[in-house]
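Structure provided below as structure tokens; questions to follow.
What you see is the complex with one protein chain gone and the rest in place.
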Amino acid sequence: MNPTNNPTFADQQSSSDVVGKPLVRVDGRAKVMGAAVYSAEHNQLPDLAHAVIKTSDVAKGRITGFDDSAAKRIPGVLGIFTHLNLPPLAQTPSTSEGKKKIALAMQMSFTPLTSDQIFYAGQPVAIVVADTLEHAQHAAALLKVSVVAETPVVSYRDTQAKLFTPTEGAAAQVPAKRGDAQAAFSNAPVQLTLTCQHATNHHNPMEPGATIAHWEAADRVTVYDTTQAIASTHKALYVMLGLPPDNVRVVTKFLGGGFGSKLTMWPHTVLTAQVAKAVGRPVKLVLTRPQMFTSMGHREDQQQTLRLGATKEGKLLALLHEKISTTSPWDNYAEMNSKIVHMLYACPNFDASVKLARANVMTSTYMRGPGEAPGSFAIECAMDDLAYQVGLDPIAIRLLNHADKDPGTGKPWSSKSLKQCYERGAELFGWGKRNPKNGATRQGNKLVGWGMASGSYPVHDAQGNARVRLYADGHALVQAAATDLGTGTYTIITQVAADSLGIAPENVYFELGDSALPTTAMSGGSRAAGTVSSSVFLAAQDVWQKLIKLAIADQHSPVYKAKPADVEAVKGRLQLKADSTKGEAFITLMQRIGLDDLEGVATGHYGSSYESPEATLNTPQAKKDDAASHSMHSFSAHFCEVEVDTELGTVHVTRWVSVVAAGRILNSMTARSQVIGGSIFGIGAALMEGTVRDPHLARYTNASLADYHVCVHADIPEMTVAFIDEEDRYINAMGVKGLGEVSIVGTSAAVSNAIFHAIGHRLTSLPITPDKVLKALRKTQ
Amino acid sequence: MNDFHYAKASTAKEAADLMNDQPGAVYLAGATTLLDLMKANLAAPPLLIDINTLPFKGIEQTKDGLRIGTMERMSTVGENPLVVQEFPAVSQSLLLAASAQLRNMASIGGNLLQRTRCGYFRDAAFPCNKRQPGSGCPALTGDNHNMAILGTSERCITTSYPGDLAVALLAFDAVLILQNQKGKQRQVPINEFYLLPGDTPHRENVLEAGELIVAVLIPTATHAQHSTYLKVRERTSYAYALASAAVGLDVQNGIIRSARVALGGVGAQPWRSPAAEKVLTGAPANRATFQDAASAALQNAKPRSENAFKIELAQNTLVRALETVANA
């Protein structure tokens, strides 16, 4: 491709009809009518049977036997599978070979139903298949499992726990140190130490994990699964089942939330495929809500200590960050909180460490804003404390320490509008009227506090393919194996395709969620919007290049015999760059030459693998503008007002403002929704979310939506969202940074900072429930 | 869920006959508690007797107060004008419970028989003396954050009744009318209905096998008209109480003539506090009095490792509720 006539960056000026506009979700009508078909709802399959997983009561031990005499007697039971009779997998992630092949497609390397060992409460020990759900549930309940129980390790806080420093795995990827943080801290005029505890959190998407496996032939299976990542689930399945890739198809047309829990494949998915093969019928498995607490990962319980050294004026000198958390018996996973501590502020000295303790829990996993969400809690609470200590406004302390380039790498930012986020947020919130004194704004029984915090999230490298088929009647089929977990992928990609092709969005049919479609990035780590939009934009350019070639060869075309480089496509018209009156609509051309449709394909790059137009043009600034030499992050600022009832200990969020700078916003309405959603997730984590494991039995005591509290309507006030427009030419062809994560990062800190302002006490143990508030207030009395 | 038989009774006699024929059979009204337990394999009755068409309905004014049929739904009773006017605390206790959907389903009788939210009881994988007498109580040394601090035993420390209505009914001297399989009725004051755990935490109330709660009588009183129900939760709505208070005051010329105090979320059963009422009666209606009453109410509290905060919280809840009524 010739870069001079094949745009690789969508200039804002040239694509503006629907991109950015608040287009109503294209999948919305199906959703509000109950017509959207989620993964567990492909009921049309013939003789669809139901599977129910039986899990372990104890957290550690050994299975000594099963008594299936009563279970077998339940009519309609098609099979009862345990480690004793389940046909083995071709590969599992438990072996080094399997792990290598499956790689990141599975978060947990342990494969249940492969031995008699029990490692965590809720571990699958059997799976029952029957003709009806009721029969399967009943039989699973009647199946008796004999176990020799052992004493489990509960968490990093267990006296039996052994802390270690991981040398491999995700938990070993600690950001590089800079300077001598220990010495700088020791010599700093202002020293602060903040220790934060975070309860275990569970994603709890409203749609439980579910799989339907349908073997269409002995060696060919279609799996309808609740996955945020079609390609990696596809890979994990074909590797584990020992099938050629083409013989496994993964379908996820609608996904009822995920928040990271559906990002990697979990054992129940492949178990469903295994038992479906064994019983010779399509099988549906839906996890129960209690099983959702032990089947698809969680955010690990953790403690972080941040030591911060600063000048008397509040300029950072040192940041020392330590994290201790619980991991599973097999994997070294810890979300990397120190990433954001590393880059958020200019600070010459930085060091971080991670320690793990193995316990009898499943492997924890990515949860909305993995690393950045809890990490921002530590740094943003500490900055708030620093502001208080040196007598500066919380925004002023942040401006004073603003990082003009990435402090970790020294690279320039591809774009950064954090200062504008502060400014706009302060204006929308009325921050200027804030009482600088803590604990001083009382309204009746309540103390009122205002807090704010910054957020940031990196642009993770990704790439993906897309196919665009443009029809002579003016409509287009656009395809990529993306997923839409509520983030708006269906809608924003429709908008991008519409503008790229110069057609109305109602003439675009965007198909996603099927491994038969062009492979693309997972919907996780805020990758999807940037990657898929870029690949679709570029695939549309591929269509135009092909059409231009046809046009200049057609003697009836107004651009006949023009050079390809002199022809451009504008709003569906092929015209001469020099004289736009010389041109015609693609429909006219295609119909005249009898071309029913034309297909374009492209690979879109997101992050440092993207070659910016400047780089490909090889201009003198090439080196400077090379995308890979930039640090790429989105930024945000959140503002929160709370009312704290000083006698009852309850905290209520009464006002909220979020301002986000995340490159080009593809749909202002769905983007706003995503930001609100992230903030509400963060408010929940700050005030109420926490799963509890019994301190002796290592089994969750509140694994339900009645007892694991997430926010309800009554917890949430009116919320204001604003975006700072950015044109970032270095991150991808559409200049999109993604919103899913940055919308939560900093939010819990904003709540805690508002509580600090309200009551004058710093609460750092999450969730901040009434008991903790009362305890803090007792110190005042 | 187990494979049960289902029968719809059209008269109380039919229901009783079915019950007689089948040991272990249970009555089915709103279904919200029963199905919840059955799905978790915590109950497996062989027969469900659907009593939804039985005539234990109506909310009627009697000469002494109000008679509420127990087949009425929480939503109906909670928004009934008579209840709202005569017993604001009862209305509030109903409308602050559960969700609008559940309140449309759950019967008054079923509400009074709901089971604890204790995580150890709710999960059959744990030992639990209430579920399996003698198996132990992990909450004693485990997750007891939301357990009771009054009336507990070494066998069980949970709030056996986690709801709200019974707390309000207890405050205002409600009487339950129970009907046995022979159609014979007896009256049980609600303060005699629930049983403390003691050595038998599996016995939660005095209801005998086959007996039905058919009506609730609440006597009209000035302190009931001037009443409120305050519920403190870990989220703003759709959650069980950490602590709650149903209080009523009859104040004349600044002096409390009569007072009613019951607490939820802190007792092994809904907790009436005669000690607090004694402090209040005859005393001036001010914050000092209310604080004294709150201290008296929690005097015998026995917290465990994680729930000492409930003493202060319950006291503050009670003071706030009393102030709310006094200032109304």
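As written, the chain order gives the labels A and B, with residue 1 at the start of each chain.
Everything below uses one rule, namely that a residue touches a chain if its C-beta (ideal position, glycine included) is under 8 Å from a C-beta of that chain, and two chains touch if they have at least 3 such contacts.
FYI, contacts and distances are computed from a predicted model.
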- Per UniProt, what's the omitted chain called: "Xanthine dehydrogenase YagT iron-sulfur-binding subunit", "Quinol:cytochrome C oxidoreductase", "Fe-S cluster assembly protein SufB" or "Sugar ABC transporter permease"? "Xanthine dehydrogenase YagT iron-sulfur-binding subunit"
- Query: Which of these, A:681, A:730 or A:756, touches the one chain of the complex that we don't see?
  - Reply: A:681
- Task: Looking beyond the chains shown, say which of B:5, B:182 or B:287 touches the absent one.
- Result: B:5
- Query: Thinking of the whole complex, not just what is shown, which of A:486, A:513, A:649 or A:663 touches the missing chain?
  - Reply: A:486
- Note on the structure: Which of A:632, A:710 or A:766 touches the missing chain? It is A:710
- Note that subunit B touches the absent chain at residues 1-10, 14, 17-18, 21-22, 28, 31-32, 35-36, 38-40, 44, 46-50, 52, 75, 98-102, 104-105, 236-238
- Residues of subunit A in contact with the chain not shown: 22, 24-25, 27-38, 41, 43-44, 47, 50, 70, 73-76, 131-135, 138, 142, 203-208, 254-257, 259, 286, 288-289, 485-488, 669-670, 672-674, 676-681, 704-706, 710-714, 716-719
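By definition in this document, only the chains that are shown with their structure count from here on.
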- Message: For subunit A versus subunit B, what separation do you get between their C-alpha means, in angstrom?
- Response: 43
- Message: Residue numbers of subunit B touching subunit A in their complex, please.
- Response: 1-3, 40-41, 117, 119-120, 122-126, 138, 141-143, 145, 232-240, 242, 309-310, 312-313, 316-317, 319-320
- Item | subunit A residues touching subunit B - in the complex, by the definition given at the top | 57-58, 74, 121, 134, 137-138, 141, 290, 445, 647-650, 652, 687-688, 692, 694-697, 699-704, 706-707, 709, 711-715, 769-771, 774-775, 778
